[in-house]
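Missing here: one protein chain of the complex. Every other protein chain is in place.
A, B and C label the chains in the order they appear, each numbered from 1.
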Amino acid sequence: MANTSLSVGIVGGSGYTGALLAELILKHPHAVLTSISSVSLAGGPVTAHLPRLRTDLAFCRESEIGDVDVAFVCCPHGEAAASARRLLNEGTRVIDLSADFRLSHALYAEWYGEHPCPELMPAVYGLTELHRKEIAAAALVANPGCYPTAALLALAPLQPLGLEDVIIDAKSGVSGAGKSAAPRTHFCSVDSDLVAYGVGSHRHYPEIAMGLGINGSGPSLTFVPHLVPLQRGIVETIYVRAAELPSAAGLRALYAAAYDGEAFVEISAAPPELKDVTGTNYCRIFATIDERAKRIVVIATIDNLMKGASGQAVQNMNVMFRRPEHHGLL
Amino acid sequence: MANTSLSVGIVGGSGYTGALLAELILKHPHAVLTSISSVSLAGGPVTAHLPRLRTDLAFCRESEIGDVDVAFVCCPHGEAAASARRLLNEGTRVIDLSADFRLSHALYAEWYGEHPCPELMPAVYGLTELHRKEIAAAALVANPGCYPTAALLALAPLQPLGLEDVIIDAKSGVSGAGKSAAPRTHFCSVDSDLVAYGVGSHRHYPEIAMGLGINGSGPSLTFVPHLVPLQRGIVETIYVRAAELPSAAGLRALYAAAYDGEAFVEISAAPPELKDVTGTNYCRIFATIDERAKRIVVIATIDNLMKGASGQAVQNMNVMFRRPEHHGLL
Amino acid sequence: MANTSLSVGIVGGSGYTGALLAELILKHPHAVLTSISSVSLAGGPVTAHLPRLRTDLAFCRESEIGDVDVAFVCCPHGEAAASARRLLNEGTRVIDLSADFRLSHALYAEWYGEHPCPELMPAVYGLTELHRKEIAAAALVANPGCYPTAALLALAPLQPLGLEDVIIDAKSGVSGAGKSAAPRTHFCSVDSDLVAYGVGSHRHYPEIAMGLGINGSGPSLTFVPHLVPLQRGIVETIYVRAAELPSAAGLRALYAAAYDGEAFVEISAAPPELKDVTGTNYCRIFATIDERAKRIVVIATIDNLMKGASGQAVQNMNVMFRRPEHHGLL
Partner (left out) sequence: MANTSLSVGIVGGSGYTGALLAELILKHPHAVLTSISSVSLAGGPVTAHLPRLRTDLAFCRESEIGDVDVAFVCCPHGEAAASARRLLNEGTRVIDLSADFRLSHALYAEWYGEHPCPELMPAVYGLTELHRKEIAAAALVANPGCYPTAALLALAPLQPLGLEDVIIDAKSGVSGAGKSAAPRTHFCSVDSDLVAYGVGSHRHYPEIAMGLGINGSGPSLTFVPHLVPLQRGIVETIYVRAAELPSAAGLRALYAAAYDGEAFVEISAAPPELKDVTGTNYCRIFATIDERAKRIVVIATIDNLMKGASGQAVQNMNVMFRRPEHHGLL
């Protein structure tokens, strides 16, 4: 099977993540895009909506996605679960980019309400570097949120130190808010502006907390996202107190041990620039010790649409089908 | 004297702060710009360099600034002190916008080296809302740095609670880095990028620490500034642990008590948008309690060139000369 | 009357032009904002929507605007005419910022369809520098469109040469498209993009043509607007063939004669930068001769919301009520 091409369907191709997935699959050396759906654009040629793509496909309806090795589901949360259920029932492996399967059943109920497909939970959480083995065997992968991807990759190596207090100050480009036109995404609202939002209420909070194993007890966690005037990318500056404060060399050793040999996680010797990762599937991480305050400061940066969404989804596909993990992503 | 116009000189008019001061003074109802100097532009008409200004003045040399009620000094640090000394010796009151007089002698020595004019120290620290009385009487006012202005206004009301741990995650537009052309300020470096800088080494750290009364002991303090792709403005998201965690109502009361009646500090019911303050002398502050983490989160935003520099300098001038504090600033 | 304040109403305060008018009137030394309406925001405090303004007013309904010296109408075209009629019937002088009264009856019919209030036509065309006398006496002023304002100010001095061929290549910021959220104004659509639109079909074409006296015959005229990634401002590069090609000195003399003494038109010795006019009511014009091609090239720049809309509207108000023309605009 490693030598044959994977057939791929995309449910929901009109948003950012679906469009980028289509672009990635079209360039993938071992995958073929066979179908891509859109509620609003069904029937029209894909290139009319996405002129940069090179394909003769037309958008189809959701129900026409099937008979593929793998389907990516890029619907709004709520809708995604129903589509995933249908595809799984037909024997298709599913990578869901919505929030429908990222949380435990209990957390979902608390933050979203009743789950539409509880029988499918829990799915495998698709943070590739941390759950590679389960992903390889999964029928349903819940592709992580963008903020949690950066946060959990940044924090995982510190877990052995005993996390006590974590603050995540996140800055995100506007594509993270999706493609829908809204007052908040108007050029004149975003340009020259910067604002915190969702303080204490952002739905990526429980996903991060769950990933850190916080469950009523454990380290305190604060997460404040900010909207900044750029299209793509996330920078998270993370302030950590741990039971044990490592030396500088010890800190480096933790990150080296955690990510040595990883294709898409790079440890940086200086605060990474966002533009060193935009358009790529890399996560760049810088970790340092604030000696005055006896605190660890970690800075992680990703492209929210790549490692934070579509790129990681392709990475997961490669893992699920035993392809080299970087195929279609370099 | 309250009815006569103040004569004003500006030392160093080619940078951002000097140019903005000129604009503010030219519009001020009770001040007259009589001279403005520039090393590189001396002799040329001001409007050739600053076409938005309405003035017939030409740039003069530094030594020609004098015989004015007040002089603003906008030179690079090091140069500013010498200019301030000369003007003070001639009996001119001085508002210095450089970093030369902001720190204690000991901190200056630690962060910058030997001070060029130790006999003038300490100057009055010109954070208007916190030091109004001393400013009114001062011959030499050290106009605060942009980051410290926002940080100290945000934190002052919390001091009674007993600060224990403070993290300042600051985001600044590019004008904060000055007008000099450098690889770091090239449009193609800044646009679509975002990067932390000066982690652990930014010279506004000791200024903030001093303003909080941190002196070897006291609360731990971490300050991480970031460069974001916009021209003007600072947003600081500040994470605070205090000995006492107030109620939401108690928190509101602290800020109301601290800033009631202030013309230029506004308490906001939601995270403030940068664009609500750009071009103005306002500082907008939002404070909330993260109940999960038992922490106070404060967000403060200012225009770094206005309240963070030239606007506050004019505010201080108004205080020093018993003019209504908002004159020339609304 | 010159010493009393004008009472001012604004119909339609939720868009860009209405909000900017409110800001200008609130700062105007001889005008008082007494009422401002909004269909969607009626009943709510103005500052909830426009936090930068300093006012205690609440938005009212359109029908509550009345009993004022002058009303600015900032509705979408079609709606504006009805509001103007009501106000005029009540004896209120009206400055209409919509497109409803800019064209002749015949051109309106051709480009928009049947006119809702033909009995009010023609209104006085409010390009201040060119129609000052009629504006002073008008009950109803049609405030010009943004593109025509720059184009007609740039071209008027050349009319004596006998225009033969005119090409207007216009570049506009996004605020010209209004505040409505649409795919076309999404930050991710505008940022890093640039596109021509309305080629051959933009409704400012007939307004420019009418202003140039083109009427089936006369000079050929091409107008191509472009959307560029910035919030405010228009730059128009205009290529002109005239029956007579002046000398460089002759060209300068034409512009000097046309605009000598004008407060808001400035002739520039080099191509003007947009940022020299943003936030101001100025129009800056550069004119030169392309000797190789025997052609005149004129570059005009304005802030589309100021001289291209609200600023010029205030200028017209000053003219109508015999106030100094620059009041509230410097």
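By definition in this document, a contact is a pair of C-beta atoms (placed from the backbone, for glycine too) under 8 Å apart; a residue touches a chain by one contact, two chains touch by 3 or more.
The structure presented is a predicted model; accordingly, all values stated were derived computationally and were not measured.
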{"item": "Chains still shown that are in contact with the chain withheld from the display", "value": "A, B, C"}
{"item": "Touching residue (missing chain; options C:A48, C:A109, C:A182 or C:A293)", "value": "C:A293"}
{"item": "Sole contact to the chain not displayed, among C:A42, C:L57 or C:I167", "value": "C:I167"}
{"item": "Option from B:A137, B:C188, B:A249 or B:A269 whose C-beta touches the chain left out", "value": "B:C188"}
{"item": "Contact set of chain A toward the excluded chain (per top definition)", "value": "27, 51-52, 54, 191-192, 273, 276, 279-280, 330"}
{"item": "For chain C, residues in touch with the removed chain", "value": "165, 167, 169, 171, 191-197, 199-200, 220-222, 224, 226, 228-233, 235, 237, 239, 271-275, 278, 288, 290-295, 297, 299, 301"}
{"item": "For chain B, the residues touching the chain missing from this view", "value": "16, 174-175, 179, 181-183, 185-192, 229-231"}
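Just so we're on the same page, only the chains that are shown with their structure count from here on.
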{"item": "Averaged-CA centre spacing for the pair chain B and chain A, given as whole angstrom", "value": "40"}
{"item": "Averaged-CA centre spacing for the pair chain C and chain B, given as whole angstrom", "value": "37"}
{"item": "Rounded Å distance between chain A and chain C, as computed from the means of their C-alpha atoms", "value": "46"}
{"item": "Two or more partner chains touched - positions in chain A", "value": "191-192, 229-231"}
